[in-house]
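Worksheet for the structure shown next.
Note that one protein chain of the assembly has been removed; the remaining protein chains are unaltered in position.
Our next item is subunit A:
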Amino acid sequence: MAARRRLVSALLVFLCASSVFSGAESQEATLTGGHRAAAVDDPPTDTERAEQAAEQPAVEERRWEATEVEEATPDEAAGEKQDTSAPGTAAPSSAPQPKDDFQEELVVRPLHSGDIYASFQFRTLWETDFTRENKVSHYRLFPKSLGQVISKFSVRELHISFTQGYWRTMQWGQPFLPSPPGAELWVWFQDSVTDVDGTWKELTNVLSGIFCASLNFIDSTNTVQPSASFKPLGIGNEATDHRFLRYATLPREIVCTENLTPWKKLLPCGSKAGLAVLLKSEKLFHSSFHSQAVHIRPVCEDRQCKTTSWELRQTLNVVFDLYTSGQGKREWSLFKMFSRTLTEACPLASSSKIYIDVTDNPQGEQFELSPATALLSQAVVLGDRRTFSVYDLTQQITFGSVRSLNLLIRWKSTEGDMLRPLLHAERYVAGYGLQTGEIHTLMYNNHPYRSFPVLLLDSVPWYLRLYIHTLTVTSKGKDNKPSYIHYQPSKDRLRPHLLEMLVQLPPNSVTEVTVQFERALLKWTEYTPDPNHGFYVGSSVISSLVPSIVAMDTNSTLKRPLFSSFFPCKEESSFFVRIYTEPLLVNLPTPDFSMPYNVICLTCTVVAVGYGSLYNLLTRSFQIEEPSPGLAKRIANIIRKMRGVPPL
C-alpha cells in the first residue's frame, strides 16, 4: 500500500515537473530524496559512482570507461586529445579509450486484451569509419562479422528483420518497430558501388550465413528498387539516389531457434548477462508474435552532427498471448514471460533499463506493478506522450535484498479501452477460380478531421500478372487520384511488379485500392515441393506521416529512450510510421504431382494411343478425296461468292 501511495505522489510531483518543462521530450522525475534521486541522472554523479564502486568493483571499472567517453563526446576536440595523450588512464585490457557504447533496454506494454508486449532494444554505437581505406581491424563491442560485411560490401545502411506472426494493429496498437511476416531485407549501398545487383546478391548470401536463414532465395525475382519508399534512416549529406537501394521480402521464411542463436551472439554480453538472459527460445516462440531485427545505420556522433558513428540496433519484439502462455490469468511477471528473472545488467552496458508503460494506469487502477519504482519517465513515442515506470538495472538497489528482479503486473480491472490507431491497413485476395483474381488493399484513416498522405508500396511476384489498367483507388465512394504513381511491370522469371502510389487519405475514411491479376502457369520444375500450400505474396508497405497528438521532438541528437528514437522526425505536427499488411497466400493452378495420378495419366495415354488408334483403323472407312484448292483461291472464292460472281 505504501508503495502505491508513493507511486501516486511520484506521479503528482512528476506532473508538476512536466508542466514546467512543457517543450521537453523525455524527462525523468523522482520524488524521494537521498541518493535515489541522484541515481536518476544520467550520467551518474561522483558520489554515486563511489557507492557503486564499493558494491561491485569489477563492473564499476568498466562503467568508468563508458562514462568517460560519454562526457568527452560533447566536445569532440577535447575528447580527441584525451584519447591520444592519456592512454594510460584506460584499462590495459581494452583499446585506448574505446569510443563505443552499448545500451540495452526492455519496454513492456500491457495490452488491453490481456496480452503483453515486450520489446527489447540493444544499441551499440561505434565512432569509426568502415569506409576508409585501411580496414578496421580492432573490434570491441561491435560484432566483427557485421563490421566486415559493412566494409566489404560498402553498405551505407542495412535493415533486416525476421518475424513470425502478424502484428494486429487494431488490437495491439502500433509497434515500436514495424516488420512484415517472414524475412525483410533492405539495404542502401554507398555511392562507390558500381555493380549494385552483384553486391546485393553476394550480401544476401553472406547474411544468410550469418543469420542461418534462407536469404539466399533473394534474387532478381523478388528484389525491387523502390523509387520513393524506404528513404535512408541514417544521416547523410548527399541526395539519395534510389539506384543504391534494394528491397526484398521472403514472406514464407521460418523463424526459429536457429535464427535467434546467431542474433544473440552479436550482443556484447551474448545471452550470458543483462537483459539478454531473458531470451529463451522455448518461451519466445511460444507467443502470438515474434520479431527480431538488426538495423545498421550511420548516426550523429554529437550535437553538431559533423562526424558519424555507426549504430547497430538489435531489436526483438514479442507478444505473449493471454491464453496460450498466460493460462488465462491476467497476471504477468518476468518469470512467467521468459522463465527467468534478472540479476544484473550487462557489465559492458552504459545503460540498462526496463520501462513499463503505465500511461493508462496513472492511479494504479488498471493494474498493479511490483516491486514499485519511484522512477518515472516520459517520452513522446508514436505521436503520443507516454509515461513509463523505469527500473535501472545498473543500480544494485533495483534488485532488492533477494538480488533478483521479477517484475509482476497484476490486473485489477478489465475495463478501459485502447486509443484506436489512426492508421491501419488490411489486404485480401478476392475472386474465385484459378484463372483471375483481384487484390484489395484497404487503408483506414481513423483521424476525425485531418487527412494525411500515405505512400503504398506493393511488390507482386511475376506469376501474378497484374492488369494495371484495372487499378482503382476509391475513398468514400469517390475516385481518389494518386498524386504519384510509379509502376514497373514484371518480366517473367526475372523481376516482380513494383507499384508505388502516393495517396491522400481523407479524414475518417477507408481507401480501397484494387487491381486485378491473372495467375500464370509455372513450369513443372518451378513448383515448390508442397505446391498445394499456395504461394506467398509479400506484405504491402504503407509509409505515412500521421498527425501527432502532441508535439514531436525534432532534435534527433538529444538523449532519449531507445524505443522512441528510431525514426528521425522532421516536423513537430506529424510523425512517421510504417505499417505492413498481411501477406497473401494465393493458389496457382497446380498439376497433380502425386504418384497415383501420374500412373493413371500414363495408363490412360497408353490406352488412348494404343487401343484408340487400332479402333480407329478398324472402324474408319477410307475414300479418295479431291485435292482441295489453295488458300488464296479459297479466300478469293468466298469474296466472289459474296459479290455474286461465279467462283474461279
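In this section, a residue touches a chain if its C-beta (ideal position, glycine included) is under 8 Å from a C-beta of that chain, and two chains touch if they have at least 3 such contacts; residues count from 1.
We adopt the following convention: contacts and distances are computed from a predicted model.
S.K.: Out of "DNA polymerase delta small subunit", "EF-hand domain-containing protein", "GPI-anchor transamidase" or "Mitochondrial ribonuclease P catalytic subunit", what name does the UniProt record list for the absent chain?
M.R.: "GPI-anchor transamidase"
S.K.: Determine which one of A:370, A:414 or A:528 touches the chain that has been left out.
M.R.: Only one listed residue reaches the unshown chain, and that is A:528.
S.K.: For the full complex, which residue in A:212, A:408, A:429 or A:549 touches the chain that was left out?
M.R.: A:212
S.K.: Of the residues in subunit A, which ones touch the absent chain?
M.R.: 80, 83-84, 87, 95-96, 128-129, 132, 134-135, 137-138, 144-145, 148-149, 152, 164, 201-202, 205-206, 208-210, 212, 214, 216-217, 227-228, 231-237, 240, 254-258, 261-262, 265, 280-282, 284-286, 298, 300, 304-308, 453, 455, 483-484, 502, 528-530, 543-545, 556, 567-568, 570, 576, 593, 636, 639-640, 643
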